[in-house]
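Complex shown without one protein chain; remaining protein chains in place.
Order of writing sets the chain letters: A, B, C, D and E. Residues in each chain are counted from 1.
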Amino acid sequence: MSATMCPGKSVHIIVNATFENELIRVLDKVGVTGYTQLDARGNGYSGVQGGYSEGESNVMFIVLVTTEVAKILIESLIDYIKRGYPIVSYACDVDVLITNKYGKPTI
Amino acid sequence: MSATMCPGKSVHIIVNATFENELIRVLDKVGVTGYTQLDARGNGYSGVQGGYSEGESNVMFIVLVTTEVAKILIESLIDYIKRGYPIVSYACDVDVLITNKYGKPTI
Amino acid sequence: MSATMCPGKSVHIIVNATFENELIRVLDKVGVTGYTQLDARGNGYSGVQGGYSEGESNVMFIVLVTTEVAKILIESLIDYIKRGYPIVSYACDVDVLITNKYGKPTI
Amino acid sequence: MELDSLLIPAVLFFALGAFAKFINSDLKFPEGMTKGIGLYLLMAIGLEGGLALSDVDFGLAVSSIIWGVILGLLLPLIGYALLRIRNKINSFDAAAIAAHYGSVSAATFLTAVAFLDVSGVEYESYPIIMMVIMEAPAIIVGLVLAALARKKLAAASGEVAPKTEWSPLFKEAFTNGSVIVLLGALVIGAVATPDAMAKVTPFTNDIFMGVLCLFLLDMGLEAAKKASTLKKVGGVLVAFGVVMPLVGGTIGVVVGVSFLGFSVGGAFLLAILCASASYIAVPPVMRHGVPEANASYYLTLSLGVTFPFNVVIGIPLFYQMVIMYSAL
Amino acid sequence: MELDSLLIPAVLFFALGAFAKFINSDLKFPEGMTKGIGLYLLMAIGLEGGLALSDVDFGLAVSSIIWGVILGLLLPLIGYALLRIRNKINSFDAAAIAAHYGSVSAATFLTAVAFLDVSGVEYESYPIIMMVIMEAPAIIVGLVLAALARKKLAAASGEVAPKTEWSPLFKEAFTNGSVIVLLGALVIGAVATPDAMAKVTPFTNDIFMGVLCLFLLDMGLEAAKKASTLKKVGGVLVAFGVVMPLVGGTIGVVVGVSFLGFSVGGAFLLAILCASASYIAVPPVMRHGVPEANASYYLTLSLGVTFPFNVVIGIPLFYQMVIMYSAL
Partner (left out) sequence: MELDSLLIPAVLFFALGAFAKFINSDLKFPEGMTKGIGLYLLMAIGLEGGLALSDVDFGLAVSSIIWGVILGLLLPLIGYALLRIRNKINSFDAAAIAAHYGSVSAATFLTAVAFLDVSGVEYESYPIIMMVIMEAPAIIVGLVLAALARKKLAAASGEVAPKTEWSPLFKEAFTNGSVIVLLGALVIGAVATPDAMAKVTPFTNDIFMGVLCLFLLDMGLEAAKKASTLKKVGGVLVAFGVVMPLVGGTIGVVVGVSFLGFSVGGAFLLAILCASASYIAVPPVMRHGVPEANASYYLTLSLGVTFPFNVVIGIPLFYQMVIMYSAL
């Protein structure tokens, strides 16, 4: 799009709410500039997550990153899954508005 | 992306919260492997859904599916709309992380 | 996809919850046909938005628009940022289901 | 008396909420809070009613239930007829709206109870039973009217009308959450031992009126929000939102005093039930059962017009009406 | 007595919730409401216990704490052994489930307290202290059992077992929110001046029973929802969900009466603690500590089987058991 838009990836990560803090630590390690969190419910191989208690709720993280950082982030997620943790994740090509009031890179 | 990512679709479905269970039945019939639900508000031709009561709240479903299943799912949604129900839906190309702790297909 | 799907953009706008009404006014001015709102938390240059009070919560707007309207919308957002307000935004190519019970354009 | 009735805290908090919205205050209740308070109120009023059931006259209770069904069937038919006069409102909208007015609003009822409590007027517990009963028949009438409209429309266009799946819709009429909590609490209040109930009373009775105030504060906010969209709804419907409670309330007064022989308090509460329109239980059922209708119409009407009308005008009005009619 | 015990409002509201789910009602609590009520209940019971601590016998309090630790270690081992009989349940699931049954359910405990209150039976405050104590040891046993299983598995496949990071897991066992609120309120109840506590009592004591009813209404909904997924869990586990509370409760009766010399009320409460299974505090810890286990198993069992079993059958049963055993 216009010059103020910059191509990147939005990486979406769905995880049980009990792992919220742990996932934030994973994101921090990768060094993303920010993330957005949405409280979610859902269904999958672990059964219905109906939102009754924290153990039965999901959180969906949306992380805007450059294509390079996306790769690193996804490697970290695969590591995380291999340690036995269940997450569902997908990535999408997006155009990120890089104009911001801080004059720092949004992604 | 890397070999553990597999191209698919994320189908987003926005529906009034009173139809939540009905939509889940639609998804079950199509046979999706899972879905994620987000509580939402919104505005459209049916007016403002401000979240005050269930009748004025929306739910947004995100369903990760293969391109084939996406087609079937969208046909079901069109059927559903034709029966008089208002939903808003859109689909997006995504790369899904297929590594998971269950060793079963994520999409 | 099929003939009932029409290419468009989903524009995502993340903003502090205290600006919710203001952003709705921005959207109204641009003349979008609708929008979806999700309550969100997050982290970025303004620090952690943990959801404790309205001043520390985010709202994520998802707006389905045609490519032309997307451009106008993003110009408005840039204006808005220039007036000093912090928002994060990104756009994504999507296929929108245009069949709806109102027989009016979804985007 | 009239002015005094507006000075009870519950009504004042309703006014405060409306005022806050009017001056565009950012006052907002956290999501779910009003729903939670609503559950509490239903539970409390149910238990209270159940406790009172022990002193109830069985014959009169049965008559009340029968009259509850009759009113629940009659009122939506009247409403539908009023709405269809001169064909201004389409059949689906009329059916859906009529169902709301045949049903009842617990919040209006509780405000009326608060009014009686503060005025020191006694009342029977039969109206609480009738409140439970009147929900379902009105919903069913609405669904049937919509099905007829669907048939007619299909006939007109030479098509076969889509078959309505009745059973899930009827099920909804009888199993919606409000009815279950109210009826369940009524039964529990009736069967639990008095000793056990005494332990529950501080929660369900003592703090009740204060909680109601908080509830009505948010109702004021929401009603004013809805009222601000009145012009989308149009003059005919707004007029209906005022006329229908007058019609319903008057019928309630007559039935309460003449047919059921209630005291002033009891007949007044019945009038309020007839005058009020549902805004919690019926909307979801109509969304499912009459998707052709415009949901913003019935929500705006019942919450934005009829609820404030009843709280501010209906309550003192019907109270006077019962007193005058009883004296005839 | 037995039937009467089911007629206390708290239990009736639990039944109402289950019934609502059973008939597929749309009754639903707003998100967060039950969690909020749960915090209130923990705070209230903690303060109550703290107040009672002033009259406590120091020696007996220490014995109670020691016995709390012993039971917290012993019960999950028994549970694990039962589950691993004939190798039907894998070690990880068994370890995670066992931890839940060694721990306690505050909701079950409070229903038992309501039962005693309504029946007018006195009880000591030691069981409240034991409730705080019993959480941690059971969690630790569960984590250790899972670590052993991991080692064995690795040995079998010739790999090196992944190292468990113990310290964050142990920390979770001691710092989970429920324990902090309960223990904190206990301490506050003990150290605050009686005058100050008197100001708090209307909130923590008077309205307590009513709030508990509202809480159990939602518990009924959730338990029934869980129970509806029982077939996924399988017969062996369902049987465990009934047998384990019987075993635990019986041990609790014996320890309460013979080893700690509690009154009928106190021994009964201890039996309930031993019979009950955690469904709030332990699940998140097991999610982290034993990710190999299937989370839906332990949630379904503790909330869908054992909680209703204890409320409906366990409470009257263990009460009778204590009376009979005391009379021996």
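The working rule: a residue touches a chain if its C-beta (ideal position, glycine included) is under 8 Å from a C-beta of that chain, and two chains touch if they have at least 3 such contacts.
Not measured: the values here are computed from a predicted model.
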Check your understanding: Quick one: which of E:23, E:66, E:155 or E:191 touches the chain that's been left out?
Key -> E:191
Review point. Which of these, E:133, E:181, E:209 or E:267, touches the one chain of the complex that we don't see?
Key: E:181
Practice item. For the chain that got dropped from the picture, name the residues of subunit E it touches. Key: 31-33, 35-36, 39-40, 43, 47, 171-172, 175-177, 180-181, 184-185, 188, 191-193, 195-197, 199-204, 206-207, 284
Point to revise | In subunit D, positions touching the absent partner | key: 4, 7-9, 12-13, 16, 19-20, 23-33, 114, 117-118, 120, 202, 206-211, 213-214, 217
Study note, to complete from the structure: Contact residues on subunit C toward the hidden chain run 16, 18-19, 22, 46-48, 50-56, 83-86
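Everything that follows uses one rule, which is that only the chains that are shown with their structure count from here on.
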Review point. Which chain's mean C-alpha position is the greatest distance from subunit E's?
Key: C
Revision key, fill the gap. Farthest chain from subunit D by C-alpha centroid distance is chain A
Review point. Once you find the CA centre of subunit D and the CA centre of subunit E, what distance in Å lies between them?
Key: 41
Exercise for review: Calculate how many whole Å lie between the centre of subunit A and the centre of subunit C, each centre taken as the average of the chain's C-alpha atoms.
Suggested key: 19
**Study point:** subunit E: positions in contact with at least two other chains
**Key:** 28, 31, 291
**Study point:** Multi-partner residues of subunit B (each touching 2 or more other chains)
**Key:** 38-39, 54, 84-86, 92-93, 101
